[in-house]
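Below you will find the structure I want to go over with you.
What you see is the complex with one protein chain gone and the rest in place.
Labels A and B are assigned to the chains in the order they are written; within every chain, residues are numbered from 1.
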Amino acid sequence: MRTFRLGGVHPEENKISTNAKIEVFPLPKQAVVFLSQHLGAPAVPVVAKGDSVKTGQLIAKAEAFVCANIHSPVTGTVNKIDSMKDIFGFSKTAIVIDVAETEEWVETVDTTPDIKRDITLSQKEIVDKIKEMGIVGLGGATFPTHIKYMIPEGKKAEYLLINAAECEPYLTSDHRVILDHTEEVLIGISILRKALGVPKAYIGIENNKPEPIARLQEMAKQFEGIEVVPLKVKYPQGAEKQLIYSITRRSVPSGKLPIDVGCVVNNIGTAFSVYEAVQKNKPLIETIMTVTGKSLGQQQHNYVVRIGTPFSDLANAIGGIPENTCKIISGGTMMGKAIVNPDGPITKGVSSMLFISEKEAYRHEEQDCIRCGKCVKACPMGLEPYLFSSLINNGKYKEAADNHLMDCMECGCCLFSCPAHKPLTDEIRLAKTKLRQMQQKK
Amino acid sequence: MSNFIVSAIVILGAVGLIFAVVLYFVAQKFKVIEDPKIDEIAEVLPGANCGGCGKAGCRALAEAFVKQGDMEGLRCPAGGDAVAEKVAAILGIEASKAEPQVAVIRCAAGCAKNPPKSSFQGMKSCAFANSVYVGTNGCAYGCLGLGDCYNVCQFGAIALDPETGYPTIDEEKCVGCGACAKACPRMVIELRNKGPKNRRMYVSCVNKEKGAAAKKTCTNACIGCGKCAKTCPFEAITVENNVAYIDYTKCKLCRKCESECPTGAIVSVNFPPRKPAAEAPAKSAEQPAPAAAPKQDESTVINNENTTNNA
Partner (left out) sequence: MKLLNVSGSPHVHSGESVKRIMWDVNIALIPMLLTAILFFGFDALFVCLVSVVSCILFQWLIEKFLLKTPTSISDGSAIVTGLLLAFNLPSNLPLWIVIIGALVAIGIGKMSFGGLGKNPFNPALVGRVFLLISFPVQMTTWPTPKGICNIFAGSTPDAVIGATPLAAFKEAVKSGATNFDLPSFADAFLGHMGGSLGEISALAIIIGGIYLLCRRVISWHIPVSFIGTAFVFGAILWLVNPQMYMDPVHVILSGGIMLGAVFMATDMVTSPMSKWGQVVFGIGCGLLTIIIRNWGSYPEGVSFAILLMNACVPLINKGFKPKRFAK
């Protein structure tokens, strides 16, 4: 079984919502669409207050290089363009759309359920289409996808890697996409392979998903150059550098990008939205979300939700936030973010709403480090979190950087395995922010 | 036996002598010639290495003084005028005077009117919490209450409320070095002139949200209505980004704005009570001498807090 070499942990998998088919979630009353839903500069609105918009219509345009178009997820009128609170409570500029009663799609979008198999567009047209439809990486980082396909000069892509590892506990949206939309996903991968001009695409998938693996392997026979690679169940198998190593045995050096070793990595959810964008002309206005939690009992769901829908709508749909909820998390339990404002809207790249009870989420009192070295053993980048901790607490950020602090990807393995419950990942994240600020000042 | 003792003494003595000679020559060879003034100045500086002067520490400031030869642009905010005079005397120049300053926390989030809306676990650092979420009280601009300012204060001038974690500044101990203002990730703390008789007025809010939203976040928020700016006879108040700001160089402490403010975001410190039925205990306000009796430290803090809450 292929896997990465250093570190890694095995948190409880808790994939309890795997059997819930993807359901279409009803439209919200009001959609709040942030101008910044991706890594990079915010998009610039092209509609004004009072304009009526159709579903799929461009409402904010990407002006900067690292930026993505934003389309209206609903039909209705623009109520205001104002600062709204996101799920963390921070104010960001958003286009607020009052949803009309009847939904009207932009004419170009193919809303039929038929599967379109022929890839007619050329390499360049595909990349332009991906850009136009505002596709961003759905693995969590929300990096605009088209930029990955604009290969810088002097570099050559050799492999396309599709990340279906879904190594995070609880999350099942990728699992369900593969099962419910197997063919679309594979067509999407073929499109990406054509856009990249590489002969071979690998789908990396953790071995705890036997059903999707079987389905993919069965269907992939009909497609050229797609290979399914089952991977060992180990967190963080889905991290970019670890996935590249697991599949190709190539190591992305510190500070370099996957393309430096000839690889392009995309999430399987992205492949699905690329299929919809290229074959169906449908922009990225929906996201597939897992709504799960041990306290929800039978209410485990996988929804396809319009962007701009408040998280609280999802909570209401499953009968309100359960009584013993201590944390609501957007994303998985290892790298997801805790929500304070459930009224905030869903944005591109959101993959789940988890309800975690106090028993699971409680952080114990911090104790002195006993230098057990479990953090060193767990670190998939081969770093020394215990050392960072003492350096950071003494304000020695530069020395921490000399010990390769910036290689850390904040996967959380160190804090997960620390018996003294030291907030190692917190400290490292703070130091990374401080170091970036220091660099900017220079 | 005596032979043994004599030989021991002789050998040890000889070894000692040889080392002494070697050490003497080595010390001469590697002697660092340093202006003795540096030591003298470093001696009169507070020695807290707070970094308020912008240098790495007190000795670095002393070196800068001596290198520059005058006090232009260099100042020990912690030591104030008293230290400045001593340094000037060592340098043989005239000391320049500066208004003493004090740190002011422009947020009233610790008050009972604004109960916590979420709880926080993890690294006790405001800078970190600021990167994760908005803060327990739901305000994206206000104090986070995890004590970054408390940790950097070298003078014990900041106390944290044991329940809420929000800081209060002991103005007797605060020397105005500004370390806390630099440490605060949300720039809630500002250095302001101490003011005549220690009396100051400031807007105790930095929330840039629009009126209604700000009010929803915190009952004590400045809603940017601009009433205070209109009232101010000295044009000391400006409203920018939905927050009023009182320019302490222009403010004449007339207190007209305070009664205009609809949310009570404007705070006055160390003023005598307005009406006979005083809401705030005015112990220190009645005798606002800066050289306070030892007991006064506490009462000042209490007074400061109460003014904030009752304003």
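Quick note on the criterion: a residue touches a chain if its C-beta (ideal position, glycine included) is under 8 Å from a C-beta of that chain, and two chains touch if they have at least 3 such contacts.
Source: prediction; values computed, not measured.
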Practice prompt. Taking the complete complex into account, tell me which visible chains touch the one left out.
Written response: A, B
Worksheet item: Touching the left-out chain: which of A:K29, A:K49 or A:R363?
Response: A:R363
Worksheet, complete the sentence: Among listed residues B:G57, B:P116, B:G226 or B:P273, the absent chain is touched only by B:P116
Item to complete: Spell out, residue by residue, where the missing chain touches subunit B.
Response: 116-123, 128, 132-133
Discussion item. Contact with the hidden chain only, please: which subunit A residues?
Written reply: 6, 9, 11-12, 169, 241, 245, 251-254, 321, 323, 325-329, 331, 333-340, 342, 356, 358, 360-361, 363-364, 367-374, 376-377, 379-384, 386-387, 404, 407, 410, 412, 415-421, 423, 425-426, 429
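Everything below uses one rule, namely that only the chains that are shown with their structure count from here on.
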Worksheet entry | Cα-centroid distance, subunit A relative to subunit B, in whole angstrom | 43
Worksheet entry | Of subunit A, residues touching subunit B in the complex | 83, 85, 88-91, 337-338, 340-341, 362-363, 423, 426-427, 429-430, 433-434
Discussion item. Quick check on the complex: what are the subunit B residues that touch subunit A?
Written reply: 117-118, 121-123, 125, 127-128, 131-135, 138, 140, 209-210, 213
